[in-house]
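The complex is shown incomplete by one protein chain, all other protein chains being positioned as in the whole.
Presenting chain A:
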Amino acid sequence: MSAHRSVYRKNVKVAERKGAGGWLAERLSSLVLVPLTLWALWSAAMIAGTGYEGALDWFVQPLNAWLLAATWLVTLWHMNMGITVIVEDYIHKRSTLGLLLGLNTLLCLSLAVIGLLFITRLALGSDPLPAGFGV
């Protein structure tokens, strides 16, 4: 707000901060999530009722593990943007706003890392945690 110098390109003022990037990211993630969500619902139905062994068998298929990893990351990216919009709409106190937005990103990043760790181990057929941590 203070030291922003306006940048012009072809006589049109270029956005000073995030511009259209956020808008595009919301649309792009939504678009990608349409087929991925339908696939995830189908997969959930395939895994339901097959027990521990059935779920492990599903993960050993490389395509399943890769698609799930992609779904997981895009979902968390989309979720992070969604929660951000809600927080920005209802929280007006600067300090609370910053804190909640930070927690949101921390939550999404942690879920992304933890989820990918689990997915990787299941895809590789690693021994159950925590005993298999050294594998």
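FYI, a residue touches a chain if its C-beta (ideal position, glycine included) is under 8 Å from a C-beta of that chain, and two chains touch if they have at least 3 such contacts; residues count from 1.
The rule is short, and it goes like this: contacts and distances are computed from a predicted model.
For the chain of the complex excluded from view, the name given in UniProt is "Succinate dehydrogenase cytochrome b556 subunit" [choices: "Acyclic terpene utilisation N-terminal domain-containing protein", "Succinate dehydrogenase cytochrome b556 subunit", "ABC transporter permease protein YurM" or "Anti-sigma factor antagonist"]. The missing chain lies against chain A, touching residues 27, 30-31, 33-34, 37-38, 41, 45, 48-49, 51-52, 55-56, 59, 75-76, 79, 82-83, 86, 111, 114-115, 117-119, 121-122, 126, 128-130.
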